[in-house]
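Omission of a single protein chain aside, the complex is shown with its protein chains in their original locations.
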Amino acid sequence: MHPTEPKLVTAYGDREGDGMVQMSFVLPLPPSAKAREGAKRFAEAHGLTEPLVTTMEEAAAGYTYFVVYGRSSHSIDISRLEVSELETHTLTHDEIEERVAKRLGRRIVVVGACTGSDAHTVGIDAVLNYKGYAGDKGLESYKCFEAHNLGAQVENVELAARACALKADAILVSQVVTQRNCHKDNANALVELLRAQNHRDKVLLLLGGPRIDHKLALELGFDAGFGPGTKPSDVANFLVQRLCGEETASGRPLAPSKG
Amino acid sequence: MHPTEPKLVTAYGDREGDGMVQMSFVLPLPPSAKAREGAKRFAEAHGLTEPLVTTMEEAAAGYTYFVVYGRSSHSIDISRLEVSELETHTLTHDEIEERVAKRLGRRIVVVGACTGSDAHTVGIDAVLNYKGYAGDKGLESYKCFEAHNLGAQVENVELAARACALKADAILVSQVVTQRNCHKDNANALVELLRAQNHRDKVLLLLGGPRIDHKLALELGFDAGFGPGTKPSDVANFLVQRLCGEETASGRPLAPSKG
Amino acid sequence: MAKVPVDARVVDSCREIAANIADDVQRFIEGHTTVGVERTTARAYGVEGLDDQGAPLVNVLVDRCHAQGLLSHGIALFLGGALANGAPSVNDAAERLAYGRDWGPLPSDTAGAKKALVAHTRDAILRIDAARDQREATKAKFPAARTPLKYVIVATGNIYDDALQAKAAGFAGADIVAVIRATAQSLLDFVPHGPTTEGFGGTFATQENFRIVRRALDEASAAYGRYIYQTNYSSGLCMAEIAWMAAVERLDMLLNDAMYGILFRDINMCRTFVDQYVSRRIVARSGIIINTGEDNYLTTADAVEKAHTVLTSQFINEAFAKRAGLAEEQMGLGHAYEINPRIEDSFLLEIAQAQLIRQIFDRHPLKWMPPTKHKTGDIFQSHVHDAMFNLVGVATGQSIELLGMFSEAIHNPLLMDRYLSLKSAEYIFNTARHLGDEIEWKRGGIVETRARQVLSEAHDLLREVERESIWEAVAKGAFADVKRKRDGGKGFAGVVAKGPTYLNPFVDALEKGKG
Partner (left out) sequence: MAKVPVDARVVDSCREIAANIADDVQRFIEGHTTVGVERTTARAYGVEGLDDQGAPLVNVLVDRCHAQGLLSHGIALFLGGALANGAPSVNDAAERLAYGRDWGPLPSDTAGAKKALVAHTRDAILRIDAARDQREATKAKFPAARTPLKYVIVATGNIYDDALQAKAAGFAGADIVAVIRATAQSLLDFVPHGPTTEGFGGTFATQENFRIVRRALDEASAAYGRYIYQTNYSSGLCMAEIAWMAAVERLDMLLNDAMYGILFRDINMCRTFVDQYVSRRIVARSGIIINTGEDNYLTTADAVEKAHTVLTSQFINEAFAKRAGLAEEQMGLGHAYEINPRIEDSFLLEIAQAQLIRQIFDRHPLKWMPPTKHKTGDIFQSHVHDAMFNLVGVATGQSIELLGMFSEAIHNPLLMDRYLSLKSAEYIFNTARHLGDEIEWKRGGIVETRARQVLSEAHDLLREVERESIWEAVAKGAFADVKRKRDGGKGFAGVVAKGPTYLNPFVDALEKGKG
């Protein structure tokens, strides 16, 4: 399809273009016919036509829980979405080892940590440790990677220092706690710090976590972002692609999260 | 609170005014980073700020299911909502018997049916039959009501004819199937029919069903509407109030549906 | 398996009583035919098409015959007669009779008429057998599905959307797809024609619609490597005709139950019992699995007090089915999870009932229905309610499970609703796969006691029905708390006593097939 020719899509309930969506929310009102009407209007304000309030229950004194169905009047033009898909080859374990040996002739040094006060190590461990994730072995399992896992609760300053000391090719940052966007601030602070140290261009910066996607990572000044369901081999492929030349656009996008 | 002074409310997640709402929908796209972005944009189109796509799963070939959370930028002015609450006294069974005996001196004749091709009798039975609903006995159980339950699948023509023949004070219509608004058409058709027969003013018209509310019933030309959770005594009270004088605005609104 | 105590003697006695109840009805059936049966016969012989008003030729034909008071002879006699008189084809014969200036005299040469039908009768049976063979061949290509089979409904009103939804259901893991009928269809005394795109609450059952969905499901089966069953509804005034269409269009299952029509659609008893018999004869031959509707009783009657009425009706339905030549393996007797969820230990009462029925009808592909009546618009809670139902389904080894939908109280299922329902059912079937094998119920506990109680109440009710006959019992509201009169309801005018010369080689052939 020609990119500029618009392609409008809306929600699909059980018929093409019916726009059916479901919403749930709490309003700070006690249940009543008036509250029900309020919920209907609230749904209408979001562009739902003929909203149906299917339940109204008092969830707390003065707070009411609603479920609403309605047909959305909105649609989006997906031909206009410019999304930088994170494209990578899918080299096998052996192919990766071989390519690094051939093209780089030394091990790729990566330093990873879950930064700030975030204590969630499972994600970064899944990527770095031998054990890996969902049957896909971690970077430790590759001869061509020298993986340093600093664990969790690591301050940016410390991470940056270790990375310099180890002459790391890449820094892998995990951010899981996202309340009030602390993950963005935290991640961005590291970028600023590295810039200040004139070190930013010397390393690849990878960001990952359940609420991270490639787009967000780029916005925050990282080189790539990895979300839920990431496999260590996805990361290995990305690093090899970036560090062992042959930048390419082809290849398949990373498998989307299965939820 | 003074009626004209505006009172804006929005959704409540866990902090006053945070506007948190949940949405789910299917988009006719295969899952991908682009589809995820599409879902985000779709949510934004509804006025959600910083929408978070929490799941993206392929629900069918080429169709993807999404759950999204976001903060709504909308709020509604509930001081502006003019909702005609259906107000009724709550006379006890005995008070009703007594009032009808005293003020009317005869039994109130009601004819009820589930009309059109709708075969759902449980609702109308609950209102009319002795057994009643949730421990609240039906109109049959009152000496002061002469209740005729024509059952389901009754055509408007037949219903109108029986009502005339029986000199009914009130016609009770149940509509449960609502696909493509057939309940509205059906209900409205009865009103038209009675008007044509110059009979509309001679009877009270009550409409009920899981998707009926008082507001909708009035719009359709009925005198009252009864939704989910209606108790027979609510109906009895309404009829007595309307047929045995003393029209009043006071009294408590009907209990809202418990879902 | 988590067995409950079942007194074999009581069960045997229940079956004997049910046999007597069914025999009484069977005597009536053998003496009567209906416009529905005769239209079915005509279709089986190849009569098709519409008149200029869009009325099916079979209706014009049979109604005209009935108007003359001649239906007691059977439409076959007249078709055979016309053939004997040189009509080039059955369809041509039908058109002559239907559209001709007058109906003409009673065929004098009955033997000739019969003879003229022999080849057509054979073809009619062959057509059914061919479809059956094709089904079995297709099925053989795929691994047998694991029970409970996951059954979902599509009901957009538009057959093309239904086909898309049906495939989507296959993608999401459904084993069986039903296209619900438009709400009024069971009251129609004719079968609509061609593909349809408008319908309330469902989509019309037409032969063409059957084909469209069959094609979609065959594609889905191939795509997803699982055989996906197609089902529809053979209840109401066109029970037998729809059964025939389903047989030749290779449907796998049919909701087929006279009692449902009587109680929930106010169809006349005499009419629908006769129609049911012929529809089940066709079903028996075609290897279709029927689903009965006892589950519906608990939507109008209380599921705790009236649980035994379901079991009672199942014994009777089984007896009816046997008399139409169905094998136990074709009898998908219906039951449901409809107890008020707010009742303490309702989960235990549900298990007791489900397990009891599973053991009594051990060779039957039981149809296990989800909670519906107590569902509300709170889709989250509704989803959990269905989860408990799924758990009982897998723990008691139900065969065909119609999956609950969290939107049950709101709308016919959307694509998303179905997807999530299937996802949840698969999770529960798998996480609790062998739960049933692990459990033994405490002696004299809530579950055992409940199972005993339901069986003995069913036994008592059967005795009562036997005493009064089913006609009386239904009139008194023994089932679903609904009362129906023997001569009341829709379609009574279409019932005709067979005359001494009544002819129907097609049904005769099906009956011979029994032996």
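Per-chain residue numbering starts at 1, and chain names A, B and C are given in the order in which the chains are listed.
We adopt the following convention: a contact is a pair of C-beta atoms (placed from the backbone, for glycine too) under 8 Å apart; a residue touches a chain by one contact, two chains touch by 3 or more.
If you're wondering where the values come from, they're calculated on a predicted model, not measured in any experiment.
Engineer: Touching the absent chain in the whole complex: find that residue among A:A11, A:V26, A:V68 or A:L207.
Structural biologist: A:V26
Engineer: For the full complex, which residue in A:Y65, A:Y142 or A:F226 touches the chain that was left out?
Structural biologist: Of the listed residues, the one touching the omitted chain is A:Y65.
Engineer: In the full complex, which bits of subunit A touch the chain not displayed? Write them out.
Structural biologist: So the residues of subunit A touching the missing chain come out as 24-26, 57-61, 63, 65, 117-119, 121-122, 125, 151-153, 177, 179-180, 182, 210, 228, 257-259.
Engineer: Pick out the residues on subunit C that sit against the missing chain.
Structural biologist: 341-348, 378-381, 383-385, 387-388, 391, 406, 420, 423-424, 427-428, 430-435, 437-442, 445-447
Engineer: What is the set of subunit B residues that contact the non-displayed chain in the whole complex?
Structural biologist: Answer for subunit B: residues 12-16, 20, 22, 24, 52-55, 57, 67, 69 touch the chain left out.
In the analysis below, only the chains that are shown with their structure count from here on.
Engineer: What is the chain whose Cα centre is as far as it gets from that of subunit B?
Structural biologist: Measuring from the centre of subunit B, the most distant chain centre belongs to A.
Engineer: I'd like the Å distance between the centres of subunit A and subunit C, where a centre is the mean of that chain's Cα atoms.
Structural biologist: Taking the mean C-alpha position of each chain, the two centres sit 50 Å apart.
Engineer: If you average the CA atoms of subunit B and of subunit C, how many Å lie between those two points?
Structural biologist: Those two chain centres are 34 Å apart.
Engineer: Between subunit A and subunit B, tell me the centre distance in angstrom, where each centre is the average of that chain's C-alpha atoms.
Structural biologist: 44
Engineer: Which residues belonging to subunit B are in contact with no fewer than two other chains?
Structural biologist: Correct list: 24-26, 57, 63, 257-259.
Engineer: Can you list the subunit C residues in contact with two or more other chains?
Structural biologist: Subunit C, residues with two or more chain partners: 376-378, 409, 411-412, 414-416.
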